[in-house]
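The complex appears here minus one protein chain, its other protein chains still in place.
Entry: chain A
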Amino acid sequence: MSEMYSVVMNQIVKRFGPVIANDHVDFRAKTGEIHALLGENGVGKSTMMCMLSGVYRPTSGEIVLHGKPVHIRSPKDAMKLGIGMVFQNFRLVPNMTAAENIVLGEASSFWRGPNWIKRKQEEVEALARHFGLGFPVNRPIWQLSVGEQQRVEIVKTLYRGADLIILDEPTSVLTPVEAEQLFETLYQMKAEGKTVILTTHKLKEVMASSDRISVMRKGKLTHTLDKADTNERELARLMVGKEMAVAKSLESHSPGKPLLIVEKLDVYADHGRKALNQLELRVNEGEIVGVAGVAGNGQSELAEVLTGLRAWRKGSIRFNGGELHNGSVRGAIEAGIAHVPENRMKSGLAGSLGAVDNLLFKTYRTKERSRFGFLRTSANRAWTQSLIEQFDVKTPSVDAPVRQLSGGNQQKLLFAREIHQDPLLMVAVHPTQGLDVGASEGVHQLLARMRGEGKGVLLISEDLDEVMQLSDRILVIYNGQMVGELARGEASREQIGMYMAGLRESGEEQAV
């Protein structure tokens, strides 16, 4: 039986500090199949594949390749074993040509002769053509389109003799036509007996391309199915899970008057891509509005616009009866919008500074914190001390670099900074990401308390349990638009999952 499988991963556990990315995962892929690893962002798909390609090592568990247990210690080891991975962010040297990138790292004699690279170019071109992967081999990478760069990456793995090819979110950078072409290539590889594993969160692609599907949820692999035995609807349900998060739902109360009204908002991302498209959103006082959705559908841009980090092109944002300043961080702070950014160490805190400086971020211009341009140093220290006690932040001292604190304490510090000023609206993006259960619970309590005090909360999260547990209303964002709105209680995971995957309701919902 085991000969059938080219890869068997048994009881794989991967921990990053206190966070468990993979929790006793059993994964197996058959020889000569296209196997899709399906799951939302951050469920541990890429981590699993990185262990297979030698980027990470499993904390425990074993990997069996063609019936033999192996230790993959580095990408080089993986290469020797015939495993090649195409990462989401390409590993290419921009100013070298496609062919040079492909042969890079190849062991050969020091003197290669004048025709060496020409021969290699022909070799690469032949290989590429064989798999239907066209790209100009002698042009530098930076001149190639993203789709072409991906083809270079694929040919690189093939050139190195991989018979197990892993593609991490391959279609996220491709146009639909390019995606079609990619699938053709994958069929060709399959026909040659190569095993292909691709990770994705797009249901349509899974159904279009793969033979078998493994579904991951919260670091665990929950199901492995044959494509023939399933459909998009079932996959959507499996992806978001079935159990209801009713455990500690908040008591419902009637919300207050409208606080934030966003109308017909158009926002463009850094490279001119339209990130928000005629987006409509309303948050009332005393209400938690959850925004669910697969990453990259405009969540980051929505948070940035509301906090003044990004300007909008068209539409209007009315806040607390007035117009919000377009693209002004100070304007947003002064209007009373608090922000818990999605990556606290990247953009929320300054790791090398102490608690005092980190708490001062948004208030250092106020009279209480500084006078005539001078910081009120001793008053600020006392104030920090009191906030640290109030929010129960565990830190060795108010001067200790916050980098040294645990994730939960960092988040508490961030919340302390954002909440103590009595904001009217809290924009919290993935507020419990990377936190353990206890710390997450603390964050949830803080958000619930704000709601109780009549503040508005916009909770943007990929954790559906969190969104369902806390939100009075759940909005689902897809392609820069709110495609679904569900009230507390009437929301089912299945329905949300459908909206998240961009599937409109077809006919009446069936009983769950």
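As a convention for this text, a contact is a pair of C-beta atoms (placed from the backbone, for glycine too) under 8 Å apart; a residue touches a chain by one contact, two chains touch by 3 or more; residues count from 1.
Keep this in mind: contacts and distances are computed from a predicted model.
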Per UniProt record, name of the chain withheld from view ["ABC transporter permease", "cytochrome-c oxidase", "Carbon-phosphorus lyase complex subunit PhnI" or "Signal transduction histidine kinase"]: "ABC transporter permease"
Which of A:362, A:430 or A:493 touches the chain that is not shown? A:362
Determine which one of A:91, A:314 or A:330 touches the chain that has been left out. A:330
By the contact definition given up top, give the residues of chain A that touch the hidden chain. 11, 13, 24, 59-60, 71, 73, 307-309, 328-330, 332-333, 339, 341, 346-353, 357, 360-362, 364-365, 370, 373-375, 377, 403
